[in-house]
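One chain of protein is taken out of this complex; the other chains stay put.
Right after this comes chain A.
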């Protein structure tokens, strides 16, 4: 079996339906979201474990690079379609400014420190 299963077919979609997925902001984006989420989840499954178990920084970075390319190849187009739809939905619901303000206030570009041990 390939490490990352194909998810861009209806067959794969119906197989994935055992785990329910949440809806999008608007019904129009939900099919695009489902497709993209399935693609990302499959990719992430093939990403996290090998990267966690990499034995050297060099090996890990090479793996990350290959996985980044694989993500772009498998999910890149689905992401663009979905993102465009969500951006329109965000604008339609009047959330664009709230979101911009929140990003300005707290960009959260870097992970927070882990909690200190009690």
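Definition applied: contacts are C-beta pairs under 8 Å (C-beta built on N, C-alpha and C of every residue); 3 or more make two chains touch, one makes a residue touch a chain; residues count from 1.
By our rule, contacts and distances are computed from a predicted model.
Not shown: a single chain whose UniProt protein name, out of "Eukaryotic translation initiation factor 3 subunit G", "Trafficking protein particle complex subunit 2-like protein", "MSF1-domain-containing protein" or "Nucleolar protein 6", is "MSF1-domain-containing protein". By the touch rule set out above, chain A reaches the unshown chain at residues 1, 5, 7, 12, 15-16, 18-25, 29, 33, 36-38, 40-42, 44-45, 47-49, 51-52, 60-61, 64-65, 67-68, 71, 79, 82-83, 86, 89-90, 93, 95, 98-99, 101-102, 106, 108-112, 114-115, 118.
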